[in-house]
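Apart from one protein chain that is not included, each protein chain of the complex appears where it belongs.
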Amino acid sequence: MTAMVTTTAAQESPRRRGLRSRLGVSGAIAATIVAIASLVAVIGPWIAPHDPTIANLSQAWLAPSADHLLGQDVQGRDVLSRLLAGARSSMLGPLLVVVVCMVLGSSLAVISAWRRGFTDSAISSGLDILFAFPAILLAALSAVVFSPGLWAAVAALSVAYTPYVARVLRGAMLRERNQPYIAALEVQGSGATSICIRHLLPNVMPLMVAQATILFGYAVLDLAVISYLGLGVQPPNPDWGVMISENQSGILQHYPMPALAAGACIVAVVVAMNLLGERLLERSNASGR
Amino acid sequence: MLVASLLVASFLIFAAMYAAPGNPLAALSGGRSLSPEAQAALEQRYHLDQPFFKQYWYWLSGAVHGDLGISITLKQDVSSLIAQRAWITMSLVLYASILIVLIGVGLGIVAGLKSGWLDTSILVVSSFCAAIPAFVAAIVLALVFAVTLGWFPTMGTGEGFFGNLRALTLPAISLAISAIAIVARVTRAAIREEAGKEHVQTAVSRGIPRHFVITRHVLRNASIPITTVTGITIASLIAGSAVVEQAFGLNGLGQWLVRAAASKDLAVVQGISLLLVIAFVVVNVVVDILYAVLDPRVTLGQRAS
Partner (left out) sequence: MTATTIETQPQPAGAGSPLLEVDSLALQLPVDGEYRPILRGVSFTLAAGEALGLVGESGSGKSMTVRAIDRILPPRARLEGTIRFDGQTVADLSGAALKKYRGEVAMVFQDPRAHINPVRRVGDFMTEVLRTNLGVKPKAAAERAVEMLARVGIPDGARRLDQYPHELSGGLLQRVMIASALLTEPRLLLADEPTTALDVTTQAEIMAILDDLRRDFQLAVLFITHDLDLASAVCNRTAVMYAGEIVEVRQSSLLHTDPLHPYTSALGAARPDISESAHRLQAIAGRPLSALEAPPDACAFAARCQHHEDVCDSSHPDLVAIDGGLTRCVRADDLRGRLGVSHD
């Protein structure tokens, strides 16, 4: 994995200066949102003005004030603090999902594309069966096996997304595999592993980066959904999905702020990630030709 | 092939439950200590004394005959409990599907055929709506149309057909909203692409009237990708209904699955999981058949993905 990350950095660095200008205004806004969310994911718990978990029922549903900028939630906790602290599981969980999926998916894709024939069709039909398991169903199964929590949710989403990643990358790698230069390398006696690592993977790297970005957006959303359903992060731990389910009752009592604030965070990150991913995808398509 | 994938899927579901930690006997007895005889009787009744594959076989043959075991939390037959709740999920998905086809495909056709402000506004609104997750849509819709305006109930399924329809409206919209937007965009793109094809140019060049060019050539051919995407989108709603069922307090299969998973009601999780997978596979088969019917170049079972 480390090797993969360094390759990306090495490949991207010469273009970095032009990146901002090429992303356009919406892309720049999206990149800023993602940067802020990532920063908060790391330092959030430390900059939270109040303890995100200590309840004070006498202050439930209090409107925003100078001390509590976004008001207080169902148990009187500071909404802003919970949002900041909740960024950690809401962002790092998806990161873990993406890392696992990219490693598993690209490995399966490389094997499929390289071996072709029987191996390829065996892997493809195995993945086809996994496609029949939607993320929420896998989350339920995972919650039973591992008991509900962030890890169970991450495991479920990793299984749910890997077939998708593998299928997309397999297609790209197969196209690359069938290029004449690969055959030329084989004739010259280069080993399969070396061709895969030095040519196949680097050549689909832009696509992988784009897919990882889009996947991250979906993972943020699905992880929030799983936590909302009670199968992911468990209350009272702060998490954006948990915050929505805890504070849903506020809507009936005209206190929508805590739930809406968490919802807005999720939507902002998901939309920003999607937009960035689409831009990267356009670029990887353009560079592929 | 179909049967094989369902078999593997059922095996995966069963194996996952088998791997779940905790002694199923403890759950069955509700934590009471059992005499060795009672324990043996329970083990025999639920085949717990049998090896893994035999247990799987018992479960599978039961499932084929409609026997999915007993819910340990509700102390009732899982199959009949599913039968009581399935209609909610089914009506919800059906309602959402109708919205997707009517509104999503409809708006997509309008946007695809017309240029100008109408196309632009459909495009802008749909790219915004495509990003709204079901539970956020549920919160906002409930806040505006149920709590503030009072047009729809916030919870439950209502009474009678029209009561049901009214109660399921907000959940169905929440479930469908991003799918509507996605289908609208795909429809628009498919129509635009088809309208630019050479064979459409031929039809224009031969003097075929515009409305026939659109119906016989543009829409007819665009219907192939539109049907595929709409079908796959609808298949993904089946599991997604758990979210809106939870948000609107509907006693459907999705919400029950989630609760059963949290309370380790294994028979229920197994039963509903199997049903969801079957439903997903069936919808996909229907899409494949439609695809083969619509596109003469394709024979059944070779959808390009």
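Per-chain residue numbering starts at 1, and chain names A and B are given in the order in which the chains are listed.
One rule holds for everything that comes next: a contact is a pair of C-beta atoms (placed from the backbone, for glycine too) under 8 Å apart; a residue touches a chain by one contact, two chains touch by 3 or more.
Keep in mind the model is a prediction, meaning the values are calculated, not measured.
Put simply, the missing chain touches B once the whole complex is considered. Considering the whole complex, the residue from B:4, B:165, B:204 or B:289 that touches the absent chain is B:204. Per the touch definition above, the residue from B:52, B:128, B:151 or B:212 contacting the chain not shown is B:212. Mapped onto chain B, contacts with the missing chain fall at residues 197-199, 201-209, 212, 216-217, 220-221, 224, 294-297.
Throughout what follows, only the chains that are shown with their structure count from here on.
The geometric centre of chain A is 23 Å away from that of chain B, both derived from CA atoms.
Residues 5, 8-9, 12-13, 16-17, 19-21, 131-136, 139-140, 142-143, 147, 154, 236, 238-240, 242-243, 246-247, 254, 257-258, 260-262, 264, 266, 269, 273, 276-277, 280-281, 284, 305 of chain B are the ones touching chain A in the complex. Of all the residues in chain A, the ones that touch chain B in their complex are 125, 128-129, 132-137, 139-145, 147-148, 167, 221, 224-225, 228-231, 244-245, 248, 251-252, 254, 256, 259-260, 263, 266-267, 270-271, 274.
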